[in-house]
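Structure in C-alpha cells, see below.
For this view, one protein chain was removed and the others were kept in their places.
After this line comes chain A, so read on.
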Amino acid sequence: MANAEPKNVNLRLERFEYRAVFSKTGRAKYISHLDLMRAFQRVFKRAHLPIWHTQGFNPHVYIMFPLALPLGTDSRVEIMDFALTEDIPYGEVLERMNAQTPVGLEIVSVSKPEHKHTDITAAEYVARLKTDKSVHEVAELFGKFMALDKIEIEKRTKKKTINLVDIKPHITVLDSKELEDSFEVTLRLPCGSSFNLNVNVVIDTFCERYGIEISEIYTERTKILMANGENFI
C-alpha cells in the first residue's frame, strides 16, 4: 500500500504515508463526517503541507478516515490517514497542522501507519447521561437491560427493508458508575468493516425501553481497538 504507484504515469509522484491521531471536542463535535474532510483539506492548504492528490481523472486531496465518529460524540483518539509528496518529519507535520486547526480539532500525534484499516474491530465509549429519573434507578434499569436475553433493534438494510437485529451479544459493558447527578457507562462496541454499532443506538434503545427521558448526554469515544485488544495505530 505504502509504495503503490499511481496509474497515471504523468502524474506519478512519490508519496509519503502519515497517520494522525486527533481530537474532536467541544464546538467541533458538531462537524459532520463529510464536513470534517473539507475542514482538514483546508488545514493542509493553510499549513502549506504538500498533500498528495489521487491520480485519477479528477484528482482530489487524499485524506482518509477509517472510522466515522457519530455527530455529537467527543473523541481524543480519532484516526486520519493522508499522504504528502515530500518526506516531512512527523513532529513538524503535527506542529504545522496544529497552527491551522479550528477550535476543537487538535492533532495529538503523527506517525507512520502500522496496521491496516481492516484490522479495526471495536471501539470503546463512555456515555454519561442526566435523566428525569434518579441516578440509582437508571443504574438499576441498565442492569436489567443488560440482563435481557435479546435486545432487538430495527436496522434498515441497503434494500430499504427493515431487519430485526439482536444487538445484545455485541455489547460489552466495561464499567458503570453512579455519579452525583448522572449515570456513566463504559461500553465496548463492534465497529469496522463487518458490523458497526453506534453508541447512541444502544443508549436510545435503553432509554426508549424504560421510558427514560434524557435531559443531557455526553458521549466520548475513548479507544479504537483491533481484534487482539490492542490500540489501533
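Note that in this section a contact is a pair of C-beta atoms (placed from the backbone, for glycine too) under 8 Å apart; a residue touches a chain by one contact, two chains touch by 3 or more; residues count from 1.
We adopt the following convention: contacts and distances are computed from a predicted model.
K.L.:
According to UniProt, what is the chain that's been left out of this complex called? Choose from "Radical SAM core domain-containing protein", "FtsX-like permease family protein", "Helix-turn-helix transcriptional regulator" or "Gas vesicle protein".
P.N.:
Choosing among "Radical SAM core domain-containing protein", "FtsX-like permease family protein", "Helix-turn-helix transcriptional regulator" or "Gas vesicle protein", the correct UniProt name is "Radical SAM core domain-containing protein".
K.L.:
Determine which one of A:43, A:123 or A:167 touches the chain that has been left out.
P.N.:
Hidden-chain contact among the options goes to A:43.
K.L.:
Which residues does chain A use to touch the chain missing from this display?
P.N.:
Touch with the absent chain occurs at residues 26-28, 30-32, 35-36, 38-39, 41-46, 53, 71-72, 100, 102-104, 215-216.
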